[in-house]
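Reviewing the structure listed below.
One protein chain omitted, others in place.
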Amino acid sequence: MQLRRIPYVSHAILIAMTVFMLYPIAWMVASSFKESSTVFVDAASLIPNQWNFDNYINGWKGVAGVTFTTFFANTFLVVGFATVGSVLSSAVIAYGFSRIRFRGRNIWFVCMMLTMLLPYEIVMVPQYILFNQFGWINTYLPLIVPTFFGTPFFVFLMMQFIRSIPYDLDEAAEIDGCNKFMTFVRIIMPLILPAMMTCVIFSFYWRWDDFLAPLLYLNKVSLYTVSLAIKMFSDPDNVTDWGALFAMSTLSLIPVIVVFFVFQRYIVEGIHTSGLKG
Amino acid sequence: MNRRRTFTVLFAVLLALATVLSACGGSKSSDGGGSGSPSASQPAGSASTAGSGSGGGSSGDEPKPVTLKVLWWGGQTRHDNTLKIIELYQQQNPHVTIEPEFTGFDGYWEKLSAMVAGNNTPDVLQMNFGEYLTQYAKNDVLADLNPFVQSGIIDTSKLDAGIMESGVVDGKLLGIPLGMNALTVIYDPDLIQKAGAKEPALGWTWDDFKEIARTVHKNLGIYGSPTLEANNILEYYARQNGQKFFNDEGTGVGYEDWIFIDYFKLQVELIKEGVMPTLDVMQQHSALEDQLIVHGKAPFDVRWSNQVVALSKAANRPLKLTVLPGPNTEKGLFLKPSMFFSVAKNSKNAEEAAKFINFFVNSLEVEQIQKGERGVPINSDIREAISQQLDEVQKNMFEYIDLAAANSSPIDTNYPPGSAEVLSLLGTDIEDRILFDEMSPEEGEKKFREQTAEILARKR
Partner (left out) sequence: MATEQAAAPAAGTVFRARRRKRKTGGYRNLTGYAFISPFLIGFFGLTIIPIAMTLYLSFTDYNMLRPPEWIGLENYERMFTKDEKFWHALRVTFFYTFTAVPFRLIVALAIAMLVAKIIRGAGFYRTVLYLPSIIGGSVAVAVMWRQLFGLEGAINTILRWIGLPGVSWLGNPKYAIWTLILLYGWQFGSSMLIFLAGLKNIPHEYYEAASVDGAGKIQMFFRITIPLLTPVILFNVVIQLINGFLAFTPAYVIFGDGRPLGATLMYVLYLFQNAFTFFDMGYASGMAWVLLVIVGVLTALIFKSSEYWVHYETKGGR
């Protein structure tokens, strides 16, 4: 494919957008270097008067002797398992819904979509009671196990991608002797890699930011995730440590950005062939 | 064919796994505060480390090992402090193991209500005054601590009697206050002096307040005062005129209409003169560290006394505290508990929990660690001893509480179910509309009265 000369207009727009996208974040990062109590007094200036690394040092100390090292490690653990679980299971389910015409398919699809329509804040109390019966409180189980049963958002996304793959490929595979599962693994999965990578990115950052579920289910501080730990800096009764809050929030962005940067490549490279040329 | 079988087997295994997971951990007892019955999936840390038998037993027999779950909210400092205190308690009481649980303020109530709903209430929990206490009391979640007071386990001899009343609902003592607060006017003495106005002091009145505000506005060009949050101050205004916010039956407001109207007229007037900012300006400054006084844009701020610490730090200059304007300041002002410790009604270790709370409010060592972080201590001896060790701002706060204590009357404890909704109505709807000039104070009064009655009737 010939490299097209990108008009300067596109670049200009993109650069303008970059500034617009980044300014608020730059503000947050800058504030993380300011002294806590001056954050609001000094709000207009982007560049801090003095570069204060204390916020990072103090913030990292965390709470009750549990440092952010632990919090980050915990969060990686939970998010990692949850991402693997949800993306893989969702792919399998998506294949079932989009490639196999079985009885009741539409009903189950509707059921699945309906589960997305209830806000988590409402479901969480009955869910807590249920998980309490299982004895899963104060473990990571409520955060990880449900992901292995598919995430409707991901299922739906992958369905849309699977549906844009011509059925010819499946037929060709079957002629060659594959059963449905092999067709799925050998043919379809590689083709929906961009969708799967997209889901990996989403899953990672949703779980990373998740607050309510860890709040309800984790009792011991040593199990806490980063999102929980950051909320503890905010104290309406007393002095809120804004500096530490911004510092840790900034740091919290980094893994998500890295994951994004690494995986977004596959969204591009994932399509070498459309498969049509078989 | 081979693959298909593996595939089906795989799913069968997953299914079995899920069933197994749901079945295991069924040993979790479904009642009580989770004392000493660790479920299969809980980390081993919950096993009591008691082992070493007696520790100076109370009535001569060896105390049984006990596990207490304690839940609180707060910031970093409070967590660190409280854990040190727990450590101390465990040292002095080796048969007790405490499982601490804590969160930020955000999410505390959601977590606690889920725990209660799931029958997982902690033994000792931090509680707030107001509708929280009322609701938890009404629904029988909290234990009556009177028996422990009577038997001497909780020593109330040095505890401020007035503030202890705030934890009583329907004759039952459901919470022990951990600290005291009072409404205060925080002011910047320099700004007021520069404007040539009179410095506020005990005995000043609303007329004085208006005068100072107007003078500052005229001479310095800044605002004379922020608007006064009705949720906090309307009650004070009612009380100083001998009335109450809620009526005794809990069916509606407890004041005559002119109180509400006067209160708002005062502000509407000052807003029209430009002495008080319009509401959209006030909306900009919601964080504590972002208030007008911090930016030097107003000489006053009216808050709870414990918030002066953050405010002073942000303002970075000395601020002073005084009582709210009179007449009859002493009728209006009241000491409010910053928070309580309560015990779960179905706790299996209520007595031990009570002992812990007693330790918390009656030991000097505790306050030496806390240094007033949960509010001014309610034990008078401790209060005196500690104030020596505090910094300037905190000393001021302590002194103010003494002043307030001497010039106040008991808090009104009749916060009926539904009061949270009423306060939300007042603070985010009625007050805003009046100050935005969308509703006259008279209309607001009527509307608020009607809607409050409706809400309280529904919630009763």
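Residue numbering begins at 1 within each chain, and the chains themselves are lettered A and B in the order written.
Heads up, the rule we're going with is that a residue touches a chain if its C-beta (ideal position, glycine included) is under 8 Å from a C-beta of that chain, and two chains touch if they have at least 3 such contacts.
Values in this document were obtained by computation on a predicted structure and should not be read as measured data.
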Which of B:W73, B:F102, B:Y136 or B:Y187 contacts the chain that the document leaves out: B:Y136
Touch with the omitted chain, as defined above, among A:Y56, A:F161 or A:Y224: A:F161
Identified contact with the non-displayed chain, of A:G62, A:G135, A:G150 or A:P214: A:G150
Absent-chain interface as seen on subunit A, which is shown: 1, 3-4, 6, 10, 13-14, 17-18, 20-25, 27-28, 31, 43-44, 89, 92-93, 95-103, 105, 108, 111-119, 121-123, 125-127, 129-130, 145-146, 148-150, 153, 155-157, 160-161, 163-168, 170-171, 174-175, 179-181, 184, 194-195, 197-198, 201-202, 205, 209, 227, 230-231, 234, 242, 245-246, 249-250, 253, 256-257, 260-261, 264-265, 267-268, 270-271, 274, 276
Residue numbers in subunit B that touch the chain omitted from display: 7-8, 11, 14-15, 18, 22, 106, 109-110, 113-114, 116-117, 131, 135-136, 139-141, 278-284, 286-287, 417-418, 420-421, 424, 427-429, 432-433, 436, 438, 458-459
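Please note the rule applied: only the chains that are shown with their structure count from here on.
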Separation of subunit A from subunit B, taking each centre as the mean of its C-alpha atoms, in whole Å: 35
Contacting residues of subunit B [partner subunit A, same complex]: 1, 3-4, 7, 14, 18, 21-22, 24-28, 30, 39-43, 45, 74-80, 83, 99-107, 110-111, 113-115, 117-120, 287-290, 294-295, 306-307, 309-310, 313-314, 316, 338-339, 373
Residues of subunit A touching subunit B in the complex: 36-41, 63-65, 124-125, 128-129, 132-139, 141, 145, 148, 179, 181-182, 211-212, 215-216, 219-221, 223, 228, 231-242, 244
